[in-house]
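Structure first, then comments.
Omission of a single protein chain aside, the complex is shown with its protein chains in their original locations.
For subunit A:
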Amino acid sequence: MAEFFNALVQHGFLQQALVAGLLASIGCGLIGPFVVVKRITFLAGGIAHSVLAGMGAALFYGYDPLSGALAAAVVAALLIGWVRLRWRTGEDTAIGALWAIGMAVGILFVSQTPGYATDLMSFLFGNILLVPTRELGFMAMLDLVLLVTVALFYRHFVAIAFDDEFARLRGVPVDFFYLLLLVLVAVTVVLMIQVVGLILVIALLTLPAAVAGQWTRTLAGMMIGATLIGALLTSGGLALSYAPDLPTGPTIILLAGALYLVSAMTASVRAKRRARRALRATTTP
């Protein structure tokens, strides 16, 4: 660990990696809780994986892969949202199909682009150590988009996540905000791709929020908790993986998984203890 801190002071690329992780954790905090409470993890997974189509196409045609990822993520979000709103039955099959088709299209494009096999690995599993400075700016811009949109329409997002039928009766354009929420999920996916890669994104999107949800009673608390936990996980994963030279993305995800397990077990033990205490309180007058 000391080796990591020494290196952090000396090497600009490590500092940039740390900043990239922190920028990604803002996405964990702002959007992760909505994905968890609205139970759209599978939809988010579909959006994340179909992003490969856009990245592959951007590479093949010589554009910046992250711009391609952003375009593909937004298209995938709108397509999946449309499937969800139109075809309530068979929704999961359709989303599974989009998930796989997106990846297949991406891999075909990448295979036809000469000399890009290593890029494929970093798309899939992330490469936080190779985040260029201009991409930090891009990530900060995406964070700003998320922050402004959530701040403006927080009440509406909570309303459609909580009880969309009632929100509709209050005149909230439920379908519009549902699609907007999915677009924000798409933006968050792109934000996280550089850090953990598109296959592992879903864990970083949901686990910090799920852990925070086990310890707080409000959505706002969940957002703050998830941001802090996300920051802890990306920085911790970076530090742990540095000395043994492990890939950082998978290290972050394993750390997240371990934290989730420990938190779930502690929360259930605590709930049982509380229930026992409550029963004792009623039986002894």
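We adopt the following convention: a contact is a pair of C-beta atoms (placed from the backbone, for glycine too) under 8 Å apart; a residue touches a chain by one contact, two chains touch by 3 or more; residues count from 1.
Everything that follows uses one rule, which is that contacts and distances are computed from a predicted model.
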Q: One chain of this complex is missing from the view, so tell me which of "NADH-quinone oxidoreductase subunit J", "Fe-S cluster assembly ATPase SufC", "Glutamyl-tRNA(Gln) amidotransferase subunit A" or "ABC transporter" is its UniProt name.
A: "ABC transporter"
Q.
Considering the complete complex, identify which of A:V145, A:V172 or A:L240 is in touch with the unshown chain.
A. A:V172
Q. In the full complex, which of A:V158, A:I224, A:L240 or A:L254 touches the chain missing from this view?
A. A:V158
**Q.** Sole contact to the chain not displayed, among A:L181, A:V195, A:M222 or A:A239
**A.** A:M222
**Q.** Touching residues (missing chain, whole complex) on subunit A
**A.** 37, 151-156, 158-159, 161-172, 213, 216-219, 221-222
